[in-house]
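With one protein chain held back, the other chains of the complex are shown just where they sit.
Which chain is which? They are A and B, in the order written, and residues in each are numbered from 1.
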Amino acid sequence: MTLLKAEDITVADGATRILHPVSLYLDSGEPLVILGETGSGKSLLAQALMGTLPGELSARGRVAIGDRLLDAARPEGFRMLWGRDIAVLPQEPWLSLDPLMRADRQVSEAHRLVRGPGAAEARDRTADDFRRLDLTGAGQRYPHELSGGMAQRVAIAAARAGGARIVIADEPTKGLDAARRDGVADLLLAELSRGGGLLVITHDLALARRIGGRLIVLRDGQVVETGPTATVMAAPVQPYTRDLIAADPDNWPARKPVTGGATVLTATGLAAERGGARLFTGLSFDLGEGRIMGVTGPSGCGKSTLGDVMLGLVPAAAGRVEPAPALPRTAFQKLYQDPVAAFPRHRALGRTLADVARRHGQGQDRIGALLPRLGLAPVLLSRRPAAVSGGELQRLALLRLLLVRPKFIFADEPTSRLDPITQKQVIALLCDTSETEGCAVMLVSHDPALVSRTADHVLSLGPAPVDADVTPRDIAAALQ
Amino acid sequence: MTDAVMIPRATDHAVRWTGTLLVAAVLAFALLGPLAVPGDPFAQSLLKALAGPEAGAPLGYDHLGRSIFHRLAHALRLSPAIALAAVLTAGLAGLILGTLAAARGGWTDRVLVTLADALLALPGLLLVLIVLGIVPGTALGFWAGLSLVLWVEFFRLTRAATRDTLASPAVQASRLLGFGPAYVFRTHIWPEIALMMLTTAAFGTATAIMAIAALGFVHVGMRAPTPELGLMMVELLPYWREAPLALLSPVIATFALLLGLTLSAGSRTP
Partner (left out) sequence: MKTLVTRGIQALMVAVLIGAATFAMMRSLPGDAAYRIAAGRYGYDNVDSAAADAVRDELGLGGPALPAFLTWLGDLLRLDFGTSLVTGQPVIAEIGHQLGASLALAAVAVLLSLLIGPPLGIIAGLRPGGALDRVLLVVSTGLKAVPQFLMALILILVLSVQFRLLPAAGHGEARHFILPALALALGLAAVNARIARDAMARIGAMPFYSFARWKGLSPRQTLLRHGLRNVSVPLLTYLGLQFVTLVEGVVVVEAVFGWPGIGHALVHAIFSRDVPMVQGTALFLGLSFVLINAVIDLVTARIDPRRAA
């Protein structure tokens, strides 16, 4: 049964068309995945189908939901469907729950006010939802006392309480690690099995693969390829889809192992704490020139803290970090997860780089020589950090490090905010840098595939001692 | 996210410029007016008491027959001069102490924050009044008292922004790259707080001018016969029916000056 049918949906910003005609249908029981990178228009498509486009954008096209016909140009028409026909699963569940209201009330109010049963029945239904979603006991908690996974389940219960059959999930796995990502996929599929339709918008190939169903690939506001997800993943027809799929770390060729040069850094019996809780203990390893050490583990296990300890930014709780003698302090550098936050935001990038070059006795020509090596256009130097794409900025950050001739780079999830194709480029450049500069790299990633394809040796940190999924540790402890 | 909520940038610029122009116009009157029409703000001529405008006194005369035009120009030099001196002192003190508290942390931070919090609990006018009772000389007392009141806001803003900035990856990166505190201040901290300091300075100047006028109005500020905005208003209030222009002149000038300062601070909330 077709639950939703959209024909010739377009989105325009004034006179500029930013989403070209897309038609799609959603059947009961068969998920539909819309896959695309940043700027592909996938979120615009979702917003056009939900009637939530920002005011300055206008949509066109026809949408049929159940027996209702809607005009995409009139977003008000969609509003009465929210909760009743369309359930929207928000991107960041923590931010989508009212911080001042207990979890069960956020679900029961939707039962009571949208479908209108009595208060007692709404409570019963909410209790059913919580039991089914394995949330028993969480009803009395406030959102900040829920783990990310729990918040996601509360949000889906609240979104569907009004009786909606169509679930739209826009980037439901933004910023999640592999284990949590699979959890979200399973949750969505479980909702689908209760009847209704599922539309998932994502840039995440692994999520798309796990959801299955049918796939639409978008690029620059245009449909590139459509077909059953499994078929497209196995045998993409279009060159762009091929590149996209090849950029999935699962499909990367393994890197040739490097036999290291001189030792740069030795760690013995390292341990670190955060808020009084032990994160890791008894870590001993050494890093040689040109070698890449991968670090994996679930969120909150202390990956970033390990880097801070290695760089001497945080004291170790036990053990020692010994840099090779005769190396200056500035030989130990860091590549940040969010490159925008790692540059002075009011200064043109060229000036920042020139400052670094001058500080380390290098000429402007060294910057000029490095730009093409990293595939960067000189015009970028006149811009501020916020006006440059994430991939370019991360490469500029790498360029900045090269100006100081580093011997050790701690790369803290350097590509987790980048699109797959860009991620592949940046990681390749990082590997290349490590080899040509004779620099040891510690590469942190939540993606085990990425680490296993890249690193010479892997350090896997276990889960954090306390339930790492819960934000404020002390609250989790108090509840137990 | 805040950008979507806040006033559009272009409107904000226009508002700031309107305010700056208004302030400039008032100050131009104060500085250039007496040059165009020479006269003495203190000279009395009881025969002309409450008389209307004439060539030598374009705004007429007050109850003692003194030229309102020249008294107003004098008053519009006095309050802004004191206010500006106080804002400069307070701004510098707030900047230095705020940066120090954020950079040093520990006891330095705790002591300064406790002091600032205690001052925050006291109405500014009250502090100014007490300082006026300690420091000899009213103008000096206003400068000292207003500086004492105004530095707190500069301190709090500088400290908060500097703390955030110092904890940012950008500063960590700069330090790893071998840069020292001077570079960090110049490229990271100052650009973050410069505009905020300007906004706070505009609000602070307005607050100071308001305080001087308010205390003058209730007879505990500047003393007669000094021409001061609040004092002029309260002196001329009884003659409202006979000489409305005499009272309206300082009222309008004060409002224009304060409105200009508020607008030049931009559409941010205090």
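Methods note: a residue touches a chain if its C-beta (ideal position, glycine included) is under 8 Å from a C-beta of that chain, and two chains touch if they have at least 3 such contacts.
Computed from a prediction, not measured in an experiment: that's the story for all the values here.
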item	value
Residue in contact with the excluded chain [from B:Ala206, B:Met222 or B:Ala243]	B:Ala206
Contact with the hidden chain (one of A:Leu100, A:Ala120, A:Ala254 or A:Val379)	A:Leu100
Missing-chain contacts mapped onto chain A	50, 52, 79, 82-84, 86-88, 90-92, 95-101, 109-110, 113-114, 142, 144-145, 155, 158-159, 161-162, 164, 472, 474-475
Sites on chain B contacted by the missing partner chain, in the whole complex	1-2, 4-5, 7-8, 114-115, 117-127, 129-136, 206, 210, 213-214, 217-220, 230, 233, 237, 240-241, 247, 251, 254-255, 258-259, 261-263, 267, 269-270
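As a working rule, only the chains that are shown with their structure count from here on.
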item	value
Touching residues on chain A, where the partner in the complex is chain B	311, 313, 329-330, 332-334, 336, 338, 341-347, 352, 355-356, 359-360, 400, 404
Contact set on chain B toward chain A in their complex	168-170, 172-174, 176-179, 183, 187-188, 191-192
